[in-house]
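Heads up, one of the protein chains got dropped from this complex, but the rest are sitting where they should.
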Amino acid sequence: MIYYVAAFSLILIGAYAVLVKKNMIKIVLGLSLIDSGVNILLVALGYINGKTAPIFSNPSLKAEGMVDPVPQALVLTAIVIGVAVTALALTIVIRLHDHHKTLDISKIRELKW
Amino acid sequence: MYFDPVLMIALPLFAAFLIPLLGRVSKEIPKYVPVVMIGFNLYESIMMLPHSMVKPIIVIIAAWKPPLGINLTIGALGNVLALIISLVGFVVAIYNVRFVQKEPTEKYHMLYMLMVAGATGMVLTGDLFNLFVFLEITSISSYALTAFIRDRNGAEAAFKYLLIGSLSSTFVLLGIALIYGTTGTLNMADIAEKIQHVDSKITIVALILLVTGFGVESEMFPLNGWAPDAYSQAPTAIGAAFGGIVVKAGVYALARLIYTIFNFQGVFFFILIMGVITLLIAEMSAIRQKQLKRMLAFSSIGQMGLVLIALGLATVRGVEGGLFQMFNHAMIKPLLFLSAGYLVYYSGSKDISDLDGMGRKKPLLSFFFAFGAFAIMGLPPLSGFWSKFIIISETIRGGFVVVAALALFGSVIEAVYYLRVVGRLYFKQPNESEKTKYVHASAILAMSVLALVVLFAGLFPDMVMSYLKPAATELVDKTAYIKAVLTAGL
Amino acid sequence: MRKAIAVIFLGIIGYYLLATFFNIPFGIARVLDGVGFKYLAMGVPDTGAANVVTSIVVNFRGFDTLGEVTVLFLAATGMGALLHHREPMKRSRQNASIIVKAGARILFPLIIILGAYVFVHGHLTPGGGFQGGAIIASGFLLMFMSYRSYHVNHVVISRVESLAGSTFVIIGLFGLVYGHSFLANVLPLGTVNTLFSAGVIPLIYIAVGFKVGSELTGLLDTMLKTVK
Amino acid sequence: METIPLILLILFGSALLSYVIGKINFVLKVGVALAGILVSGYYFLQLYGQAQSYTFRLLGFDIIWRINPLSWFFGMLIFGLGILVAIFSTSYMKNKERVDFYCFALCMTIASMFGIVVSGDLLSFFFFWEIMTWASFLMVIYYRYEAQAAGIKYFVMSMIGAYSMLIAILMVYAQLGTFSFDALASGWSDFSVSFQIALFVLFAIGFGVKAAVMPLHTWAPDAYGMSPAPFSALFSGVLSKMGIYGFALLMFVFGAGKLAGSVTTIHGVALPSYILAWFGALTALIATLIAVMQDDAKKLLAYSSVGQLGYIILGFSLNSSMGTTAALFHAVNHTIFKGMLFLSIGAVFYRTGTRKLSEMGGLISNMPYTFFVVLLGIITMAGIPPLSGFVGKWLIYEALLEKQMVLLAVVAFMASTAAFLYCYRLIFTIFLGQRPPRFDDVKEVPWTQRAPMLLLSLLTIYLGFYPYGLLNLIGQAESTVMGLVPMNLSQSILFNDLGHVSTIAVMNTVGTVFVIVFVLFNTLYKRSRKVGLKDIHTSGEVPGPEINLHYATDFYQPFSRSIRYVLERSADRLYGQFANNLEGFFDVLRYVYTGNAQTYALFVIMFLAMLLMFTNWLI
Partner (left out) sequence: MDTSFNLWILLMPFVGALVGLTYMGIGRRIIARVQHRYGPPIFQNIVDVLKLYSKKTAITHGVMFHLAPTLAITGTISTLMFLPILTGPHGIYLFSFKGDLILLMYIMVFGCLAMALGAGQSGNPNSAIGVSRGLSQMVGYEAPFVIAMVTLMVQFNTTSVHDIIKAQDSFVHWNMFQSPFAFIAALFAFLGFMGNKPFDVVIAPAEIASGPPSEFGGKYLALMQTNRGMFAFVKLVLYVDLFMGGAANFVSLLAKTFFFYLIPLFVGIVNPRFRTEQAITFFWKWPTVIGLLGFLMVIL
């Protein structure tokens, strides 16, 4: 259970950062926090008590003794997506900084109504 | 004869990887690669149309049968939407060839092609996580394209879109995690079958997470904060593409969700209500807009609201109307955006008030804009009328007379602000006419293709409807879909 | 004010999500006939890869990985498009201390070898293309941080990137032409736990490794270009 | 190829053709338009007695196009005035620009009107209704720059009308599952009372906008005023009749008249139609009072036609055979004299270039034919006996008295007397009185414009003398389509259990008396001396050329002071204010998009939280 709680607390802290923090870099950090939270959750879903990683390094290992591999595959993809989004977000933050000379998101509100 | 449908996604990706290499060879080639690739997609979806009407074409990837491997299910619905996306993509690609002058054109074309490929992927895939991956491809390319114009607002719009888009993708991921946690499979048909046995408390939360995620992409009311900025600040061609492609894929995903995967009756009524609210608020804020493109953005959100209403009706005829409306919107909105782009380009400023008398200086452009405006308002001889008529008749048949009245009130508002712009084009004294720049031939070709399709669909609606009926039936009763997918391998 | 609203609503969401997740029992195999256990059962015999996760990532759900690679490619092109020749910001950046420079010179080749090892043995040991590429990129990051003047030749990076990406797709097309579906495993599986086993998987993972490695270094390079 | 789709094809074809070929030269475009209308008119005449019908399926709905006496009757109006307007506009539009746009809109409007009249089911009815709306909208905005406001107001109001009608149509479709008229006619009685009333109100709003019933009429003066003269003749003459055709359908073919059984009735008429009667009567009175005060000729005629339409609606809502005959007869009258007057105003505008009554005067010697046409026009409009106007008025009063509707009769009478005021104002300020020097060399309009006007005026005389041909046609339409007992015209006099008038006797007496007096008066005396215009009794000193002796501005100043109350209440300003604060409300709504990315993110989170709470509470 503790893993779920950990994952969700990570997600909520990240979301809090996104919603409240003014500095855009912190927002992007919040986003990546949420990503990592979700990833932890995904892996936790696949875990089965008392079983090992799904790698048949030596023939003696049996299929029953292994954890569910699919969430781990999904996490792999999710992490890379997280990286891509964060990279793009940071580029856009750089561009915004070029134009607006500030990182405070509440100051960048020209497109409204 | 059609090639293996997976090429519709594989080839564009392959071309995207190759463009940097080709770029070295000669500066000109990247410009035409998207046209070729999306043209191939168009050819492919047209050729597949007769087959998919009869029985969904199941394409197995990596030689593993559906529940294990990923598969593309090209049913009537998927095929129709793929056709729409590739048609709009093709037309806008033609428009792009000449319109994009700014330096990293090579990268622009790559991003554009991948966006179209991502959207096609979303529409065709039969696997939930694969849908998420293609959603990510489409949204990331849209983030990059929104910020493509190097001015103050482009980056701001892109950041808003990115922030909300990534939030939505996390919710989708959470939803997928929840579904996998309870059903243990990722194939849509498989999930649809196994979801009944799961305790309804969990499935409803999964549904909410997924609906919120895809709702952001299909511009439901509280979630569409990003849409007006993204549409208006993106380059013209991309604005048109947003309306025609990205949002379509989002709405398809939402429809696939509520119709096939979950069967929870309350959600239809909820979608209906959200559709009406989206329509009204979008139309009401559109009427007060000062800038042309931002007004078109709001009107596009309004049209999506109408589609959501149609989807919320949960009857075959209603879904048919929704699909027809999607088709019309996909044809008309790019026409409006492209002509608006040129009008803004010539009048020098984005504001509507500076469009006075453009009807005199640029008669052809203003004619296209007026034609689009008349079509979107739903005036009889054009196709907009039929789709709106079917949707409203189905809403009233479903008993939601108040909803129908509100939708009609929305379209009256829409008529007002479109007429104001058309009026300004034709009826105001043209201010002094500075040097007249000519309109690129490729743009004219693109717009006239769209206009002809709209007129043709308006005069012969039965032709279009004959393809939409099987699509709607396939969406509404999911048993056929599940059976087709799960027995594909045997 | 905004803080209060945010906390309240996040609390509500947290409460409800946790409530639903508590219904999902942790740590026991909830769904017996789930896809995961099928993969475990047929993972080794059918794909020949010892590491079942790799076989899922590359073979069973290879299409996802293709999408995956395009996402990364997109991020790289996006960054390239957005940060196109803008004049870099003026910020002082002095060289790292001598210890770091010396250490970096020694460690750099080792890191590259480790990365290569990881993505070559993707189908045997834990890790694979993505992890290996990341390690290689971290090696380059080390060099960037230690030497102020160090920068990578961008043309080579993008060429490697495209080549790797296109090899991935070409292998897929091979599957289509020879096997009966895109990304099908065409080469012989070979014996389990040996280097040349599990057919196409190692080839794909090597391509992915190169791609991820070059892309991440490319990202770092464009980021660094923004600062003189 | 059956005649009905053939006619429609020709009309729509000629519309497109005249626009496309129009680019080449002038004669072709107007020629094509005129040819198109003439040929389809010829085919239409062949349809006289037949009851043809042509059905096909479209989008899963079945479309029926049929012709029956009632639709033939209205088709006659369309083609009658349509052909004359086309002939008139061949010369009127000679040197104007954008004539191909004009011909396109003209043909499209005529085609869509014919479509409405011919359609046998609600879907094609609505389809052509919308085409008519935007085709006439194109025409209203013909004079580009100042016509935009009028055009948008017209378009929005007719959209509102059309959409309320759409809701009614679809409610019917929801209940009956089919659009066809006869299914609706048979199914109408077994709807619940509240459903019937809802349908009645929605349809009434839809048709009321087009027939310019009082609260919904604000678009009419601007739209008629702004559109080019020949089209405004068609606009008020025939286009408003489509609203009347709608009412005819609603009251009799759909059977809203049978509503009486289930709803409280007054004087044997169901409450909703009684209220409609009051709307019609008040429209007649108030529109006429406003018309008296207008200075622009077209606005005056526009308000007057709103008033006359009020009469027709009054006739329909009486739900009696006499009432319907009165309404249909008056509809024909209205088309004829409104067509005449608008065409003659157009002719005057064609020559003098101005429509303001105060700027004109004394054109009788310059344009005698137009004067004669306007004279006959106002005599018919005021309903003075020898001409056909009186017959229409007589039928309406008989119908009202037959139903013992006393107050309505008084209001109708008052409206027709007040009508007399603006008739005189129209003819006096333009043709009589002193002529401003700049109009001295004004010539008469060419024959292509005079012929249609004169033809129409001869028609009023013929109908005044022998209306029974037309009354038979109406009787035929009533008995077959509307299920009403037509008026008996046995002894070829207007007969009703209350009283009777022999129109032949009236015409004969007036004619012979005039001839006798004229002969007596002229032969006994040699010709009298003609004096110049300025040579008048001004007690001695001769008025100089610059003194304006033409009393035209503020013609009914004392009268306007006495009806000040009515003039202040203008529905137009009311709608204007309503639209403004509606738009103000929209403005407030727009501020939801604050522009701050975090607020949007907060919206998403709130949406999710609300949803979770709601569904959790639900399950």
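Each chain carries a letter (A, B, C and D) given by its place in the written order, and its residues are counted from 1.
Just so it is clear, contacts are C-beta pairs under 8 Å (C-beta built on N, C-alpha and C of every residue); 3 or more make two chains touch, one makes a residue touch a chain.
Computed from a predicted model, the values in this text were never measured in an experiment.
K.L.:
Given that one chain is not shown, what are the shown chains it touches?
P.N.:
The chain that is not shown touches these displayed chains: D.
K.L.:
Among D:Gly13, D:Gly187 or D:Pro385, which residue is in contact with the omitted chain in the full complex?
P.N.:
The one listed residue touching the chain not shown is D:Pro385.
K.L.:
Among D:Phe61, D:Phe428 or D:Phe465, which one touches the chain that has been omitted from the display?
P.N.:
Answer from the full complex: D:Phe428 touches the omitted chain.
K.L.:
What does the interface between subunit D and the hidden chain look like in terms of residue numbers?
P.N.:
On the side of subunit D, residues 362, 364-365, 368, 375, 379, 382-386, 390, 393-394, 397-398, 401, 404, 406-407, 409-410, 413-414, 417-418, 420-421, 424-425, 427-428, 432-434, 493, 496, 498-502, 505-506, 509-510, 513-514, 517-518, 521, 525-526, 528-531, 533-539, 549-551, 555-556, 558-559, 561-562 touch the unshown chain.
Going forward, only the chains that are shown with their structure count from here on.
K.L.:
Sort the other chains by how far their Cα centres are from that of subunit C and give me the top one.
P.N.:
Farthest from subunit C by mean C-alpha position: D.
K.L.:
Indicate, using Cα centroids, the chain positioned nearest the centre of all protein chains shown.
P.N.:
Given all protein C-alpha atoms shown, the central chain works out to be B.
K.L.:
So which one's got more C-beta contacts, B-C or A-D?
P.N.:
Contact tally favours B-C.
K.L.:
How many Å are there between the centre of subunit A and the centre of subunit D, using C-alpha atoms for each centre?
P.N.:
69
K.L.:
How many angstrom between the C-alpha centroids of subunit C and subunit A?
P.N.:
Their C-alpha centroids are separated by 15 Å.
K.L.:
Going by the contact rule already set, what residues in subunit B reach two or more other chains?
P.N.:
Residues 129, 133, 136, 140, 143-144, 147, 150, 155, 159-160, 163, 167, 174, 181, 186, 201, 205, 228-229, 285, 288 of subunit B touch two or more partner chains.
K.L.:
Residues of subunit C that touch two or more other chains: which are they?
P.N.:
In subunit C, the residues touching two or more other chains are 2, 6, 10, 13, 16-17, 21, 24, 34-36, 39, 61, 64, 67-68, 71, 74-75, 78, 82.
K.L.:
What does subunit D use to touch subunit A in their complex?
P.N.:
590-591, 593-598, 601-602, 605
K.L.:
In the complex of these two chains, what residues of subunit C are touching subunit B?
P.N.:
For subunit C paired with subunit B, touching residues are 16-17, 20-21, 23-24, 30-31, 33-36, 38-39, 59-64, 66-68, 70-71, 73-75, 77-78, 80-82, 84-85, 155, 158-159, 161-163, 165-166, 169-170, 172-173, 175-176, 179-185.
K.L.:
Applying the document's contact rule, which stretches of subunit A touch subunit B when the two form their complex?
P.N.:
That would be residues 11, 15, 18, 24, 27, 31, 34-35, 38, 41-42, 45, 70-71, 74, 77-78, 81, 84-85, 88-89, 92-93, 95-96, 99-100, 105, 108, 110-111, 113 of subunit A.
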